[in-house]
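The complex appears here minus one protein chain, its other protein chains still in place.
Letters A and B mark the chains in the order given here, with residues in each chain numbered from 1 onward.
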Amino acid sequence: MTRYAFSVNAELCIGCSSCGMACKNQYNLDPGMVWRKLYPLSEEIYPHKDRAFYSLACNHCSQPACLEGCPVGAYTQREDGIVVHNEDVCIGCRNCLRNCPFGAPRYNEEEGHVEKCSMCWQRIDEGLLPACVQACPTNALTLVDLDTDDVSGTVQYPPGFPYRPDVEPSTRFVLPVAPKVVRRDV
Amino acid sequence: MDTRELPLILFTLLTQLAVGLAVFAALRQWATVEGSSVKTRNEWIAILALIGVGVVAAFFHLGKPLGAIRMLANIGTAWLSREILTFAIFGLLAAISLYMVYTKTANGWMLKLTALVGLLAVFTTGMAYAGKAMDAINNLLPLVFFMLTVFTLGPAVATYFVEEKTHALLTSILFPTLLASLVVRFVVPFIWLSGNAVMNATGQNFLTSPLHWLHLAALLAGLFFVRNGKSIPAWLPIVLLIGELLGRIAFFALVVASGANLGGVY
Partner (left out) sequence: MQEKNSLGNTNIQQTLGSKVSRRDFLKMMAAVGAIAALPGNGLLRKGPGASVMPSTGYEGKDAYQVFHNACPRNCYDTCGILSYVKDGVLKFVEGDPASTFTRGGLCVKGYSYPRSVYSPDRIKYPMKQEGRGSGNWVRISWDEALDTIAKKILELKEQDGSLLGLGMTKYSGNFGITHYGVEGMMSSLGYTTRFVGTPCWPAGIDAQNFDMGNMWCNDPEDMVHSKYIIIWGANPCTNSIHSMKYINEAKRRGAKVVVIDPIFTQTAAKADEYWQIKPGGDGALALGMARHLLDKKLEDKAWLEENAEGYSEFASYLRREITLDWAAEQSGIPVESIKQITEEFAAVKPATIWLGYGLQRHVNGGANVRAIDAFVAMTGNIGKVGGGARYGHLFTWGFNYNALVQSAPEGSVGYTGKTGPMGEFDTGQGGDAASYTDRAFNINKIAQEIMDATEPPVRMLWVANKNVLSQDFDRNKIIEAFKKLDLIVAVDLFFNPTVEQADIVLPTTTLFEDWTVNVSYWHYWMSINEQAIAPMYETKSDIEIASALSAKINSLKAGSCTFPENIDSKEMMVKEFNDGIYSLFGIKSWEDLKDGARKAKLVSSASWSDNKFGTPSTKYEFKSSIAEEYGHTALVKYKEPREAYASYRLLTPHSKYGLHSQFQNLDWMLDYNPEPLAYIHPKLAREKGLVDGDTVRVYNKTGEVQLKVSVNDIVPADTILMYEAWYGQNNPFNVNILVDDESSDMGKYKTGAPGVAIHDQFAEIEKA
């Protein structure tokens, strides 16, 4: 069996946003449409603002709320866990925006349909990595197989991420570490 | 407020009003002295008109309105599909009801069935809007809010279709509904404050919003002016309609989605 998931290592992540732009580049997204981006961790979670991030797009849940609530069946869940959205079937009712706890689907006003990360399934089927994963310069964002890879060092619900066992997101996380800081008196 | 939501604000409000009128049309036939000879033709025309306008409004919500017919594709898991189906049946039954009333072949069961299906439709709406992204209303609250609207606007607007003597019947439902609505809508935002960060933010949005307080004020006014239990002033349904509209706008505009807090403490 295969169960693909993104693994987000916030310790290795250097906040470069290559992942996000690689996605925009792969799909020629309209300006204003962002499928993947970095979410900075608040100071309650990591002690320095804008210095630790989770790179998030779609979490390809086991029980995807988007798929369940879609009236036209624009979502499909593959055997390997990837949740694919079909823009041509979509009628832009935006019910999925009300259902995804992670805000993954985005509405494209000009096109009249919703869009979201579909884990570059076309690339995966050719044995390639998703564009974002390939882009990451530090292996912070990787593709894992939850059925066969060792993800024992990761967590499913880190701080800064909603606790939603009802949808069961597939993404796994490693938490960031803060350095020792020597400051001047000023 | 995101003006893209205006179509759904109208759709939910108008269809809930329509269902309310249907319930009271059926109720009048069942519970009043006139029985089966009660005149409900105008209500059914109004009900169909409201459904029609509501559905047209809902069309404008879609990015691709021409694809709307495909919305019945996922009745298996999607409440939204079920909502479309149930409202379609309600609409059909309302049309049949109108026909039967018009041709004086109405039997009580048809009207009651129509009203029941209408309530079922509001039930599906309530479930459809319990979106999993909206922590504060990912529960039975939308259903509760919508039912309160049905039983507030139903009897209130029905006053335009009935004689003064029927006001007592309407008030007997309206008064407790207004009381329940006031209590529920007043208390719930405070409860949200002790929820997670997303619910708390929603609670704060409501408690600091003029929309919310004006809605409650309208309900309070309603309570005050029907306390005699006998009659409903002619201007009151307008006030209640406006109040419900403001409350519905608040419902769509002020509930925070959990995706808005990514990276923050939940």
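The criterion applied here is as follows: contacts are C-beta pairs under 8 Å (C-beta built on N, C-alpha and C of every residue); 3 or more make two chains touch, one makes a residue touch a chain.
Bear in mind that the values here come from a model prediction, so they are computed numbers and not experimental data.
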Contact with the hidden chain (one of A:60, A:85 or A:172): A:85
Contact with the hidden chain (one of B:12, B:74 or B:138): B:74
Residues of subunit A in contact with the chain not shown: 12, 14-18, 20-22, 24-34, 37, 48-52, 67, 72-80, 84-89, 118, 120-123, 125-126, 128, 131, 134-139, 176, 178-186
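One rule holds for everything that comes next: only the chains that are shown with their structure count from here on.
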Whole-Å separation of chain centres (CA-atom averages), subunit A against subunit B: 37
Complex contacts: residues of subunit A adjacent to subunit B: 39-42, 44-45, 53-54, 56, 65, 67-73, 89-95, 97-104, 107-109, 111-114, 159-164, 166-167
Subunit B residues within the subunit A interface of the complex: 61-65, 67-68, 70-74, 77-81, 84, 128-129, 131-134, 198, 257-266
